[in-house]
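To start, the structure itself, in structure tokens.
Shown here: the complex without one of its protein chains, the others still in place.
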Amino acid sequence: MTERFAQPSKSTQHSGMLELLDESWINLKGLKIYELASELWPLNRSLTGDGNRRTLAILKREIPSLQVHEVPTGTKAFDWTVPKEWVIREAWIRTPAGKKICDFSQNNLHIVGYSEPVHEFLSLESLQERLYTQPDQPDAIPYVTSYYSSRWGFCLSEEERSTLEEGEYEVFIDSELIDGFLSYGEVIIPGEQESEIFLSTYICHPSMANNELSGIAVATGLIQWLSSLQHRKHTYRIVFVPETIGPLVYLSRHLRQMKDNVIAGYVLTCVGDDRAYSYVPSRNGATLADSVAVSVLAAIDPEFRRYSWVDRQSDERQYCAPHVDLPVASIMRSKYGSYDEYHTSLDRLGEVVTAAGLSGSLRAYARAIQALELDYRPTATTIGEPQLGKRGLYPEVSQKGSYEKIRIMREVLSWADGDHSILEIAEKTNSDFREVFEVAMLLEEHFLLAR
Amino acid sequence: MTERFAQPSKSTQHSGMLELLDESWINLKGLKIYELASELWPLNRSLTGDGNRRTLAILKREIPSLQVHEVPTGTKAFDWTVPKEWVIREAWIRTPAGKKICDFSQNNLHIVGYSEPVHEFLSLESLQERLYTQPDQPDAIPYVTSYYSSRWGFCLSEEERSTLEEGEYEVFIDSELIDGFLSYGEVIIPGEQESEIFLSTYICHPSMANNELSGIAVATGLIQWLSSLQHRKHTYRIVFVPETIGPLVYLSRHLRQMKDNVIAGYVLTCVGDDRAYSYVPSRNGATLADSVAVSVLAAIDPEFRRYSWVDRQSDERQYCAPHVDLPVASIMRSKYGSYDEYHTSLDRLGEVVTAAGLSGSLRAYARAIQALELDYRPTATTIGEPQLGKRGLYPEVSQKGSYEKIRIMREVLSWADGDHSILEIAEKTNSDFREVFEVAMLLEEHFLLAR
Partner (left out) sequence: MTERFAQPSKSTQHSGMLELLDESWINLKGLKIYELASELWPLNRSLTGDGNRRTLAILKREIPSLQVHEVPTGTKAFDWTVPKEWVIREAWIRTPAGKKICDFSQNNLHIVGYSEPVHEFLSLESLQERLYTQPDQPDAIPYVTSYYSSRWGFCLSEEERSTLEEGEYEVFIDSELIDGFLSYGEVIIPGEQESEIFLSTYICHPSMANNELSGIAVATGLIQWLSSLQHRKHTYRIVFVPETIGPLVYLSRHLRQMKDNVIAGYVLTCVGDDRAYSYVPSRNGATLADSVAVSVLAAIDPEFRRYSWVDRQSDERQYCAPHVDLPVASIMRSKYGSYDEYHTSLDRLGEVVTAAGLSGSLRAYARAIQALELDYRPTATTIGEPQLGKRGLYPEVSQKGSYEKIRIMREVLSWADGDHSILEIAEKTNSDFREVFEVAMLLEEHFLLAR
């Protein structure tokens, strides 16, 4: 519509929300958060530990308002307890030929997460029980953890495993499980209202580009954009937490307030590849978060994949659990579990995750936020349709075929009965929320709509 | 069912509603209203003017109860104002070779509706800016208007335009825009109740057979039929108005009463060709007018096309607008915009519109009216199924395959719980409303149903 009609007045209080988000900004920001992801890639994130702390420190540099919280080992969070902190310094296996393999310093994934310390000499047969591979993807190192029971192990590709000869192997893991802390980050960006939009992403998967790091990157980009806006109707609560235990710890501290205030929320994960758009609903399935996600994705990619609640596998499990029941859904690119590289060393920056993939997610989430910020229920000021022609809003000469130009204007006027929101009008008329909103602004300027 | 069981008693108060409408009557009436359309065809109808007045005078001859109203130029109707009256006497172009083309006396469509007077000599180049064609249909003269801004122009086929040679053209339009009146017709046919059925058709398109004249013809046929009935439960309000401004003027005078009384309404347009049946819903989509339209069309033509509210383009836009919100839908043959001849000189009587096409619409609307008149919620007088056999309503010998005969009777009895109407029972059981109603009458006579 923008090329056809005058733009809404710059003085509109929400104009910043619309204008700061043009395509060149999105593409540039996509590149910047890709750089950030590259910087964060080597850090060994887990449920706890220095990898997480260093990650949060870098995020603090990008997001000055980030607050880092440290929760002591042993702290209760509903049915769960904050585990010991995992310290990991060095880990490797030396083959009978003296070659160092499964070297943690080469790839974070070589060590089973939360492995105990060990220094032993074993036969190949005994070693095999400690090795994890992904036989259906022989070139991939799988991602394996054992958070809540004591063990140790190494991960490697099936290809490498098949080359191991008989003989004595030296295994060495220099790790500790200590009484320490679980670290998480929290950003509150205040708005005019107490109503909150909640975003959650996780910081516990080492060297998983799409299924972890992309969420951190996109969340950071969104926070920078939100912080730059002059006005925000809603308050934004964004958390960087380790999966499962993180949300539970956070909920145990903020559940009452969140139940009172959160009107929509999303789990940001798998938002980095450029192969698909997808949506996992909230448990309820019909919350504001769901409507907005569906509307935005339909406008961006009519082929987007709609999953159902049975397909959930991330922190919406906690946010939507019985007695919590927050309106939290997920907008994703290729969903966890739906792409081959998932949870292996193949889920790499540059290969799976690209700047274009991150930009697409940034666009989708920013549009969702726009919809949440800008949505309202317009009411027509006239009985019957207004005369658009006398306001210069209608072609002067009426001929077959010329009506399409004002289709959206007619739709908005047709539904402006005070019962239907811009979001609902966009849904009913298969239109982009932003186009519908811009038309509504134009009609408001002509006093044809009131709030 | 009628051949299988005794007919309902002639004394049934609604029998007239059913009996006056047999197929031979419908076909004969189709021929008569086709003749009427032929008589109305040459008149140059527009928003205002003598073409409309002459049209209403002919309708008054056919419908003695028709009231003609004249609304002065400048009268306010919500956001709109009744425009000047357009007087058009003569219009043509003379080519450099002296040939008269675009002669209004040959075809009403040659002149852009509401053209100002002009008498000028122009080059071909200057003239071209005043000419309108439909390039994708080179043999068609398009229908073009410019009601609300002053201009003049001519319409012709692309074929003719391409033959125009260089040289000086004389253009002549003998027209006036005067302070006059907007004319419309109104018919009220009283019924036993205050509940109203509303029908609206428009009288403003010159020489458009399906997309205008067919509506006038079918509305006239329906009024004649309704007036001939001994009993009507509902009151009928039928208007002949120019599109858009007409409904707004009418609503500005009658909105309160219509909101109180109208239980169902239809816009009659594009009801003249015999190529399809279609339905445009009301904005609400689930009013009585919608249920009846769908039920009737499903019985007449299971292939009927269901449009949605986004496909509307006629006066339901005003009748269903916010704050008006009347239950008004549309039963059509080939919908405006869906057939090639639409809004061109190809939309002709005899070619697009036929007596058979008009008859089909008459049948559909009459059946809709029957359903609106006759519908009620029957209540079974027995607990469990009644014994049909002892009343001669069931075959005496029971053998495989013989049950189909009494299918509808069983359906009616099954749903006669006082909560379901005949219309709903017809919908639930994929049956024709009239068959269901006749069965209900038969069961009433046997005291198996009560009202």
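Letters A and B mark the chains in the order given here, with residues in each chain numbered from 1 onward.
The criterion applied here is as follows: contacts are C-beta pairs under 8 Å (C-beta built on N, C-alpha and C of every residue); 3 or more make two chains touch, one makes a residue touch a chain.
In this text the structure is predicted, and so the values were computed from the model without any measurement.
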From A:G98, A:P302 or A:P322, residue that would touch the chain that is not displayed: A:P322
Touch criterion as defined above, residue of A:R45, A:H343 or A:R363 at the omitted chain: A:H343
Identified contact with the non-displayed chain, of B:E196, B:D315, B:D347 or B:E411: B:E411
Per the touch definition above, residue among A:R283, A:H420 or A:R434 touching the missing chain: A:R283
Residues from subunit B at the interface with the omitted partner, ascending: 379-380, 382-387, 389-390, 396-400, 403, 407, 410-411, 413-418, 428-430
Absent-chain interface as seen on subunit A, which is shown: 77-81, 112, 132, 134, 142-149, 151, 153, 244, 247-248, 251-252, 255, 283, 309-310, 313, 317-318, 320-325, 342-344
